[in-house]
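In this view, the complex is presented without one of its protein chains, the others remaining in place.
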Amino acid sequence: MGLNMETKNYSLKTMMEKPERLAPGHRMCAGCGATIGVRAVLRGLHEGDHAVIGNATGCLEVSSYMYPYSAWEDSYIHNAFENAGATLSGVETAYKVLKKKGRLGEKDQFKFITFGGDGGTYDIGFQSLSGAMERGHDMVYVCYDNGAYMNTGIQRSSATPMFADTTTTPSGKVSNGKVQYRKDLSSIIAEHYVPYVAQSTLTRDFKDLHRKAETAIYTEGPAFLNMMTPCPRGWRYETSEIMEICRLAVETCYWPLFEVVEGKWILNYEPKHKLPIEEFLKPQGRFKHLFKPGNEELIALFQKEVDKRWEDLQYRCAR
Amino acid sequence: MKKTVEIRWHGRGGQGAKTAALLLADVAFKTGRCVQGFPEYGPERMGAPITAFNRISEDRIRVHSNIYDPDYVVVVDETLLHSVHVTDGLKKDGAIIINTPRSAREIRGLLRGYEGRIFTVDARQISEETLGRNFPNTPMLAATAAVCGVMDRKEFLGEMQASFAHKFAKKPEVIKGNMAALEMAYDKVEMDMTKTNVSPVNQKATAKQMKQSA
Amino acid sequence: MRTDITNINERSPYTDLTEGLQLYAGGTSRLFMTGEWRTNTPVLDQDKCRQCLLCAPVCPDSSIPVRGGKRLDFDYDHCKGCGICAKVCPFGAITMKEGIEA
Partner (left out) sequence: MSMKGSRDRQVCSKAIPERMSGNEAVSYAIRQVNPDVMPAFPITPSTEIPQMVSTFIANGEIDTEFIPVESEHSAMSAAIGAEAAGARTMTATSSAGLALMWEELLLAASNRLPIVLTLVNRTLSGPININCDHSDGMGARDTGWIQIYAENNQEAYDNYIQAFPIAEDPRVHLPVMICQDGFITSHAVENIELLEDEHVRSFVGEYRPEEFLLNPGKPVSVGPYAISAYSMEAKRAQEAAMERAGEVILEVADRFHAMSGRSYGFFEEYRTKDADYLMVIMGSAAGTAKAAVDELREEGHKVGIIKLRVFRPFPEKEIAEAIRRSGCKAVAIMDRCESYNGNSGPLGSEIPAGLFRNKVMVETVNYIYGLAGRDFTVDHVKSVFAELGQVAQGRVPAPNHKYIGLRE
């Protein structure tokens, strides 16, 4: 790790030159954030390195490998919803043993990356993920966090932000959407003391995500990458606005960019002027009810929670 | 030896009744017999009453049930006599072998009108004398081998010597004590002489005790 | 035996499907034309384009090919017309045109 890392002299030009590892023709929604994120993560792989991609059941899976059409240029395995971590630990262990027994050559380099939505990662697949991280398999688990079970029709998950209007936490006469705050999975995995954990999202030049993906892939041992990828359908914003939504998530400190390297917390970006949370909430239909007169205190509550977590993160990074 | 000898062991979890049953199966196997050695399994923990079984035969054993009418019953811990009906189903011409310092005469009173033969051996005393600790299962194994006569003394001790040599390869010093425990128990096991109907199988054992009591 | 999916279609008898529906091939989705989903179509103005490539990574459908450091025209076979590229272009070189035709 560290040696010939592309991000040392990152340039969008050279990165976009790389052969595409996620082929077009998949059935994800027009404007899907997950696929944009997946493409960026796969660009983190060095040319010539082989990969096996794992995938938990979810939007990405049902849309990217619909028989007989696979969007994946690398070997790919989807098993079930709740076991992407365990499935890839099997693949990675097979790699170890095939090398050990001489059935794979020294030069045959494989990397192991698995993708799961927040449903398959924060919730139903949490045990499998935790087990795989604890056992120390040399793999990267990438969560594409779009903050709800989008594949089944926008039901709440433990990654759904408070007050979001989902099909299982609808806002109504006596409801303001989801009651609970979201689970901070990045921190929970960091507490597994794995070599590398990072949180990122889609940024203008994709350098942050690229660097973190490449670092995660080329760090020996388990790595976890939590990537916020907005869902136009579930968040109800203007499809073309995705990059602006991501920028606002970062500028309001709703979704801070940070990484934890060998237990050391590092803040990667600090907004000069932290924007109020309304800026992030406003363009999203799932928060529309918060802007009804009389609901100002709900937004205040949301802001309070964002501030608390942001300060907590700053504290951890200052340690 | 009759076609199939069936033995039922009564002990307490942790005392090694199961181990003794498996060791008996072991040594019988080594002397060319077909064997079964298995405990009755439950979630019982240390101290709870447990049962283990042996079948020893000249031919392959196919029956896979517990033993209800044993030829021999072995009681590794005499305190069980108060709580467990150890003689249930025990064959009339069979025998019970009990670890106790008391005489068979005293013990018989605890056996709910059991009229068959009783053998006693003070496994605790033998174990403490030879091994410096209370491992009743080793002497009980020898006593059982002596009484049920599935193999003769020389054969038995020879095989045990060999398996100890293998088992204790790293600490040979304990082999001597274990062998002494086996020999002492094999020779000391005593039959209640108030009963006379002794099956030919146990003439040897009986004759031996005549000598000792003389 | 690598898989040629042109021999697999919804009329194939079960004996012609691959074992366990595994594919012994990659990127076969290229043969599926998601361009037909499009209701709005991005149009590139070559004169305005400064080749900053900010549009290339934001395409969810890998439909902005880049060769020799320059972006080529859209892959209309697969572009779903989401309009993200037009939005991120700092030079107004991409406009969204109604309909499926460029």
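Just so it is clear, A, B and C label the chains in written order, and each chain counts residues from 1 on its own.
Criterion: contacts are C-beta pairs under 8 Å (C-beta built on N, C-alpha and C of every residue); 3 or more make two chains touch, one makes a residue touch a chain.
What you are looking at is a predicted structure, and each value in this text was computed from that prediction instead of being measured.
K.L.:
What are the shown chains that the omitted chain is in contact with?
P.N.:
A, B, C
K.L.:
For the full complex, which residue in A:I77, A:I188, A:L275 or A:C317 touches the chain that was left out?
P.N.:
The one listed residue touching the chain not shown is A:I77.
K.L.:
Counting contacts across the full complex, list the positions on chain C that touch the omitted chain.
P.N.:
The missing chain touches chain C at positions 1-2, 10, 12-15, 17, 19-26.
K.L.:
For chain B, which positions touch the chain that isn't shown here?
P.N.:
Its contact residues with the unshown chain are 22, 25-26, 29, 34-39, 41-43, 60-66, 68.
K.L.:
Suppose we count only contacts with the excluded chain; which residues of chain A make the list?
P.N.:
50, 52, 54, 61-63, 65-68, 70, 72-80, 82-83, 85-98, 100-101, 103-105, 108, 110, 127-128, 130-131, 134-135
The definition used in the following text is that only the chains that are shown with their structure count from here on.
K.L.:
Any idea how many Å lie between the Cα centroids of chain A and chain C?
P.N.:
The mean C-alpha positions of chain A and chain C differ by 23 Å.
K.L.:
Counting only Cα atoms for the centres, state how far chain A is from chain B in Å.
P.N.:
Computed from C-alpha means, the inter-chain centre distance equals 66 Å.
K.L.:
Using mean CA coordinates as chain centres, what's the chain B-chain C distance in Å?
P.N.:
Chain centroid spacing, chain B to chain C, equals 81 Å.
K.L.:
Return the residues of chain B touching two or more other chains; collapse runs of consecutive numbers into ranges.
P.N.:
Residues: none.
K.L.:
What residues of chain C sit close enough to touch chain A in their complex?
P.N.:
Against chain A, chain C makes touches at 3, 5, 8, 18, 21, 23, 25-34, 37-38, 52-54, 56-63, 66-67, 69, 71, 75, 77-78, 80-84, 86-88, 96.
K.L.:
What part of chain A is in contact with chain C in the complex they form?
P.N.:
For this pair, the touching residues of chain A are 12-13, 15-17, 20, 22-33, 35-36, 39-40, 43, 64-76, 202, 204-206, 239-244.
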